[in-house]
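Every protein chain except one is present and positioned as in the full complex.
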Amino acid sequence: MSRQLKQIGDDIWKSKAEKVNSELFTLTYGSVVAQLCKDFNYDYDEVNKELFNMGLNIGVRLIDEFLQKTQLSRCANLRDTAEVVSKIGFKIFLNITPTVAHWTADYKSFGLILAENPLADFVELPDDGKANKELWYSNILCGVLKGCFEMVQLDCDVSFVEDTLRGDETTEIRVKLIKVLKDEIPAGEE
Amino acid sequence: MSYYFAIVGTNDAPIYELEIGTYHQSGDGTPHLPKEIHELEQFIVNGSLDILQDAQFKSSSIFFKNIDSFYGYQVSAYLTQGNGKLLVLTDLKNHDESLRQFLIEINELYVKNLLNPFYKINDPIRSPSFDSRVRTLAKRYL
């Protein structure tokens, strides 16, 4: 299953995904974040929220693109979902494959560990003493994931727990399934 | 042998400086500039900017070896493509290719630093990682 997913991800990356210069992408995102910081007067909580909302807006649209490109159907459980997100989702949109790790015993929550983060090339957080503790620079990713999950009726909490930009060992996004919104699954599916 | 290295922004205000000694010939990297020079180094380097400005439009090169001197101390300059200036003051009379190599690599670092979204052009460079990378380069080349 897992190898098959990797294959699908690789194929789509090669044949269907539109590519863009990575520096242009990184710099665009960077200036958005820097401008937000300025606009919110370096209130990083607000910046995090704003990035999250921007991501959410992307996520609720991106999921259809994802499903259309991959031709995948609904996952049987969260373990499959995690694999799909890492091996296909991240692969076709960012060309990275985060490691799925740190499952809780009830398999309701997992971590995505990003060995590299294309959003954060060249970035150093401002040295104002609080950015290192408060700003989640790539928080837009959490929003995107949240938005995607929401559209396939998975109510999840998505947040960063570690970021190498802050001096942490790894960059990790934590996904916690609150519940599957069974009533909202479109009629006609199992 | 000792060096004083400064980056001067496009508006001629200094944005980074470092005083460092050689690591070659069993040097340990501590600078040994005499006190009078130490106090004047910023002025000396800034003084060479005028000469550099004259020279930069007469020549197509971006590296200017020994463009200025002050009582036996030599100033060399490297122009970045965006008109930033990398300046080195040294007591070494006849330095070789390695100084140029050093400045080329610093230029690369400087450009990477510009790509940081939180850095505004001509702001002082306070990043500790930039500083440590410059020191590593100094160790290799100077």
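As written, the chains take the letters A and B, and residue 1 is the first residue of each chain.
Just so we're on the same page, a residue touches a chain if its C-beta (ideal position, glycine included) is under 8 Å from a C-beta of that chain, and two chains touch if they have at least 3 such contacts.
In this section, contacts and distances are computed from a predicted model.
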item	value
Hidden subunit of the complex - UniProt protein name among "Trafficking protein particle complex subunit", "Large ribosomal subunit protein mL38", "Inner kinetochore subunit cnp20" or "Metaxin"	"Trafficking protein particle complex subunit"
Touch partners, limited to displayed chains, of the chain removed from view	A
Contact with the hidden chain (one of A:L24, A:A76, A:A105 or A:A187)	A:A187
Contact residue for the chain not shown (choose from A:A17, A:V32 or A:V60)	A:V60
Interface residues of chain A (partner: the chain not displayed)	60-65, 67-68, 70-74, 151-152, 186-190
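Methods note: only the chains that are shown with their structure count from here on.
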item	value
Mean-CA-position distance for chain B and chain A (Å)	42
Complex contact set, residues of chain B against chain A	112, 115-119, 126-127, 129
In the complex, chain A residues that touch chain B	23, 26-27, 29-31, 33-34, 37, 121-127
